[in-house]
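Excluded from the complex is one protein chain; the other protein chains are retained at their positions.
Now for chain A:
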């Protein structure tokens, strides 16, 4: 017999733990004997498996050890059955309270489940890559002379990738560059689409990321020029029914036309990816366009998302420590300083990008961990409010149940068994609510998906996670909500309650009141939060931006349009619905990402610009079209040829940053920007080019030398439809083959506040829910209180009190609780919302009216609910309530 093989230790121990002592020797002996027989018969692996199965199958009442201190003929199961029976009777016997409890808890749980689904999804981003723990995204930060960050891009210049790979061979397994193709027109026969999900990617892409191949070879799919890999759904769009492998698809962008051969089909981008793609084209194709050598010298074109795969066992810190030396080696000096003083590289784990990365450029706008926290806190609060209802109503009803407790105690029930009974009751209620809440979630999920832009469903979640979540919520709520009544009710002294002496309920009332105050405190905070968020959104949408954003239609441009701009402009201007036409490299509502270095003259001396000045390439009429206010100097003049080569217009922020004492002083001063020498000819007032979530940046306007990316058409008021119809006609000619697509600056500006609007909307619904649940509780409490005091009401009425007086007397008490809630909520929400607004450079003031509205709404709801029950009690006929006394 081979003694080195033994049964699994863990299971042996586990069996020892649960097996009754009387049987242990015999059974363990049998198990072991069978195990060694099985080792000979089937080998150790199978023998172990059989052993494990046998141990599990030993879990039978006849084998399991009896729990200590219990009689061997335990009536445990009977007791649990009894608890359940009593609980069910209590639930059914008190329909109003049960409904309030179950409904409130169901709403709270539904909110918790929804938010959990959302949070789990948010936290799961990019985790599906098998090497996700080793993948990092590199970003580049520029510092100004004071060491402050002036720009931080999630993209690098093209040479970084290859140099990182060669210089850190041994730390890095792979470096892969990805570059957006900026929506080229892709076509196959008559099928044409502008592909936003088009990316150039290096051949090792699929070594780093684990998107699954349906067809093709991941190792070679992107190594050849003119090769392209499509996602399944993109392939279906172009090649419905055909086999796409080996077929060609035509790429067209800014006049460049290339045929790409399809070398692979991959699964669609999973929704929890930090960017969405529809196709990857081979990077060598791009290198052939630009010239590989040129690209390796282009440190200024920061357009390449660069991902690193660490060697196993290496840490990113090892790489980070060597980056300054790396930068100095390749970038040399900048104005006498080593490049590493102004240039930095940062590395972020792939799985952090979605929630933690908010750089000046990202492949796609990311979400924010703050929203995850906010949503979670709100959901938990609603659940707490619902639990409070449960606690309050149970303790309020304690008088009714006190007798039950007394009788049970006299009959010999231990306090522990009473606690168990009450906990059983609340877990039962929680379970019923949980089932109900699942139904609610199913109902609300489509709306929530629509709202959150996600495709959450029960099928996409890990069933184990979900089961654990449900059991966890039920138990947590059951214990949380049930513990107080359980301990409170079980503490009654049987002599007192059975003798009929009134319980000292005033002391208990204090806790109950405190809980009601807490409920309203949270609800009112949420209401005020909604108000402030809405105020801020309204503020951002309506604030004067310093230029005219109305009636501005933005269209994509191309080289051809740029070359013949004067002609095209004149032709468009003939159209009566069009007021003005201009073009530029950037349009308001976009981001200011372009910048170059330069010098400026101050006190007769030329000085280096040591902060970032963003540039916008424009044509002569740009500032006039946008209706920007001039503070000094003049606009570009197209009669002066020199204006297109040596004139600069700066904004006020730029002039202030340069240190001129006045706007006028800057006029005619020498200025050099990106190698272009000239003079400052004008200063415009600051205006909000970027969203109001950004500070106004220093900007320089130059008449374009580069390519114009956008055409802005200013349309006459109320004639947008005619103008757009006309432009559609024109643009189909000018950009042949491309679908017509436009947007207006006003809409684009507003869409930048989507995250805030979603937050506002969510808080809105949730504050409604919170108030609803809190009021449900108040309703229960007030109706209970009236019921308890019907006799008092009767006596008062007999003695001459009017209905009004009775109502006032009762309402006063509840109103006071809400008012205390308000009194606490106002300073807390003031502080909280002040913090929230502080994150916006341009924020609305906290208006008292917002606080008043929130408070009044809560108070009004509360009073209406409470008086509803109280009036019913107050108008009741004293004869009915008093005759039995």
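A few notes on this one:
One rule holds for everything that comes next: contacts are C-beta pairs under 8 Å (C-beta built on N, C-alpha and C of every residue); 3 or more make two chains touch, one makes a residue touch a chain; residues count from 1.
The criterion applied here is as follows: contacts and distances are computed from a predicted model.
Taking the options "Helix-turn-helix transcriptional regulator", "Sodium:alanine symporter family protein", "Wzz/FepE/Etk N-terminal domain-containing protein" or "Chemotaxis protein CheW" in turn, only "Helix-turn-helix transcriptional regulator" matches the UniProt protein name of the chain that is not displayed. Across A:5, A:37, A:377 or A:725, the residue that sits in touch with the chain not pictured is A:37. Contact with the chain not shown here comes from a single listed residue; of A:63, A:145, A:171 or A:828, that residue is A:63. Residues of chain A in contact with the chain left out of this view: 1, 23, 25-34, 36-37, 53-54, 57-60, 62-63.
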